[in-house]
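Let me begin by handing over the structure; questions about it come next.
Every protein chain except one is present and positioned as in the full complex.
Which chain is which? They are A and B, in the order written, and residues in each are numbered from 1.
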Amino acid sequence: MATIAHEIPQVAPEEVNYLNVEHGWKSWLLTTDHKRIAMLYLFSITAMFFVGGLMAVLFRINLLQPEGIFSPETYNRLFSMHGIVMVFLFLVPSIPATLANFLIPIMVGAKDLAFPRVNLLSWYLYIAGAAFTLYAIVRGGVDTGWTFYAPYSSTYSNSYVLAAAMGIFIAGFSSILTGLNFIVTVHKMRAPGMTWGRLPLFVWSNYATGLIQVLGTPVLAITMLLLAFERIAHVGIFDPNIGGDPILFQHLFWFYSHPAVYIMILPGMGVISEIVSCFSKKRIFGYNFVAFSSMAIAVLSFVVWGHHMFVTGESVYTGLAFSFLSFMVAVPSAIKVFNWTATMYKGSISFDTPMLYVFGFIGLFTIGGLTGLHLATLATDVATHGTYFVVAHFHYVMVGGMVMAFLGGLHFWWPKMTGRLYPEGWSKFSALIIFIGFNLTFFPQFILGYLGMPRRYQSYPPEFQALNVLSSAGASILGIGYLIPMIYFVWSWKYGPKAGSNPWGAAGLEWQIQSPPTTFNFDETPIVKEEAYNYGKLEEILG
Amino acid sequence: MWASSFPFADLQLFPVAASKQATQIDQLYWFITAVSAVMTLLIFACLLAFAWKYRRRVQVESTQIEGSTKLELTWSILPFLVMLIMFAWGAQLFFAAQNPPKDAMEIFVTGKQWMWKVQYPNGGSEINALHVPVNQAVKLTMASEDVIHSFSIPVFRVRHDVMPGHYNSLWFTPTKPGHYHLFCTEYCGMEHSGMVGWVDVLNDRDYANWLAGGGTGTAGSLVEQGRSIFMQNGCSTCHLQDQQGRCPVLRGLYNKPVQLADGRTVIADDAYIRESILEPNAKIAAGFQPNIMPVYKGQLTEANVIQLIAYIRSLSPNEPASQQGDQQRPVVIAPTDANSSNSGTSR
Partner (left out) sequence: MADAVMPVAHEAISPEEEIYLKHHFATPGQQMDADTLGMWTFLITEVLFFGGMFASYAVYRNLYYGAFASTSKYMNVTLGATNTAVLICSSLTMAMAVRSAQLSKRAQLIRYLFLTMIFGTIFLVIKAFEYHDKYVEHLIPGLGFQYEQFPQYEHNAQILFFLYFAMTGMHAIHMIVGLGLLSWLAIEAYRRKYNENYFTPVEMVGLYWHFVDIVWIFLFPLLYLIGDR
């Protein structure tokens, strides 16, 4: 069983790196170093994660009792803000703005992203968007659901729709700029010898994500603007009383928000590829297929949005087309799962914390993805739309999938980003707690959903109580599971043992430079001669 | 602390299947679930097997394998073919759900924040409740007064969004008498979780008793209610009594093609009649430009419109007139052939 290589530091403890090269708030707030910006993002999105998480804790407490505990108004605002914060201020930026921001330049052999100042601007836009959203929360919240359906959101709601919509509008530009930066970096900044076919799959995934961010998010932006005009001036574009069409809002909204869910999973898939190959000491099985599947997902993600609207009365032929395309988009995801599993075949597997998160991801993403089939199928979607079945499905893929991948990636690259190791016992323990807590929270929701319990309900029929109690119990365990890493990560920053440049014995350019890296990453431009994941050769080198 | 005495006492894990559609959808649901379970177990088994067999041991090296195109194609194409079965099966059931049988009993539902108003052809109405006879196809025609709602009866596995501005419909054939939930399943504001009710499926004898009991308060049939609104709001002045041809004739109009002033031809179905009452300027009939009909939006509720439509239907001789309230069963009003959820605002 592999142990973490506790290397004796080869250099003096005061080696210069991107963290200690400069001090002071100006050096952070005006930085253009992609690694510092990644850390700024990491701090911000973690804070937003706990804001969104706190709301979840509160409404799961409400759901312990069939008649609820909070008032419906409060409950409605809690779930709406939970969705808005978690989707737009946590999941969409998560891996791209933190891990990918940090790693992509290094992985392609560059000194920084193509546009470092645009990178900093994107963080400020994120903060501005978060500020508007927090303002909306503090003033009392929004109660439209994160989907803002008209005409409720445009004409009837008495909550801070405008502030929240503007927060999302601004944060959207943060996402667009991040994606733009990644696309240009991958095209133009690769080191000599780093061909497209040698790129780490983490780069492919984030490149595909960048394509979606750049093409989809502008439509969200214009949708939020149109909603804002409707709300301020009652122009009528979505008001059925004067001939406006609420379904148009849904089409515009989902045209972005469906691709958005792939923004919220592709980077996680990239992380899994990196970790599974490292901890199986094997190249990824089917590299070309995995890379191609990221691009296929990006393309197909734009043509399936209508599956959110099967019960709105859109024509059956429209429904047919979207259902068929939704099945198609499932195939590349399945390809990835099979390839990751096949990577472990005849590997040499160690069960460090990042690998535990990989196992968790593959299991939970598989379940979540397969329940998507129930929703892609027209007739069963009619039975499950708007119920907890949908809630369970998307939490399995977004939380069981993406959040686990994010945590796995954090644990994998933490030694690189901070130069420190965290306590392995605690990290494994919290991975287990998270896995158990997650399943207890969300599996009962599949059952509740098919039983008919609608989503966004403050109160429910008494026969649903048992499953709701199970779910809320799971949520409390899950919450504890998320808190523990906060504690030991912070602890490790100061007290963790120093990590060397490659504690995991991993392949990849990022593991060949010091931990933490210097500001410009490389002393000299690397020249790439190997394929990605050259674990066969590495074994000889590292022993 | 618990609302019920013991929360696990009435724990259900799978809903009753109380309609023909429910049984069919459950079969498909189980097929998808079985395929998913097999796939999940396969992956889990591989993961566990590999985790055990290939756990890291000193002296044992990993074998670098680049991939296998054959394997990739197999595990892409085979699952896709299985998914095509799901797609086709689901599509077939979905199509069937769009086409109610001709003898379906038509009941009207209006959703508004935060309650459901149900109107029967015999003129009765209820709030948040629906009484239907077993083994009789029922078609619900629905509209919203305000925001988007969604009408759902889990045990029938039916659901449809209820829109402001046009009609949507769903249909089912109940097969098991019982007392079942109905829910609003599209978030609609503060009391979204209060917009719930009960569906009672009654066997023949109980249904007859319910009809006779007049529990829904009949004030004449739906057609009669419509006639009285028609008279009270001055519609009869132009549309029935007028001799100068100022207004389109309503007798024999229902479900017939109408030529519009802008050249289009539309069918005078429920949606057309509703729009013509509430927004008469939207589709002006040829020869009746400029429009002189007042706009009734804001003066008539969706429930009133349903009553008027019933009356106007009765003016077409081949549409069976609706019965009085003392019949054993309400006679079916023939459903429209045209897609009644269109009012020029379909996608």
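Assume contacts are C-beta pairs under 8 Å (C-beta built on N, C-alpha and C of every residue); 3 or more make two chains touch, one makes a residue touch a chain.
Keep in mind the model is a prediction, meaning the values are calculated, not measured.
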{"item": "Selected from A:M39, A:A56 or A:A110 as touching the chain missing from the view", "value": "A:A110"}
{"item": "Absent-chain contact - pick from A:V57, A:A128, A:L162 or A:V184", "value": "A:V184"}
{"item": "Option touching the unshown chain, where A:F70, A:Y156, A:F229 or A:F324 are the choices", "value": "A:F229"}
{"item": "Touching the absent chain when the full complex is considered, from A:I106, A:A221, A:A260 or A:L407", "value": "A:A221"}
{"item": "On subunit A, residues whose C-beta touches the chain left out of the figure", "value": "105, 108-116, 118, 176, 180-181, 183-185, 187-195, 214-219, 221-223, 225-226, 229, 232-237, 241-245, 248, 251-252, 255, 520, 525, 527"}
{"item": "Hidden partner interface residues of subunit B, rising order", "value": "262, 279, 281, 284, 290-291, 344-345"}
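Definition applied: only the chains that are shown with their structure count from here on.
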{"item": "Whole-Å gap separating subunit A and subunit B, where each centre is the average of the chain's CA atoms", "value": "36"}
{"item": "Footprint of subunit B on subunit A - complex, ascending", "value": "1-2, 65-68, 72-73, 76, 143-145, 149, 151-152, 155-157, 240-241, 243, 245-247, 251, 280-283, 285-289, 310-316, 318-320, 323-324, 327-328, 330-331, 334-335, 337-339, 341-342, 344-351, 359, 362-363, 366-367, 370-371, 373-374, 376-383, 385-387, 447, 450-452, 454-463, 465-467, 469, 535-536, 539"}
{"item": "Footprint of subunit A on subunit B - complex, ascending", "value": "1-4, 7-8, 10-15, 24-25, 28-29, 32-33, 35-36, 39-40, 43-44, 46-47, 50-51, 54-57, 60-68, 71-72, 75-76, 79-80, 83-84, 86-87, 89-95, 97-98, 113, 146-148, 150, 152, 154-155, 157-161, 163-166, 168, 181, 183-194, 196, 279, 282, 297, 341, 345-347"}
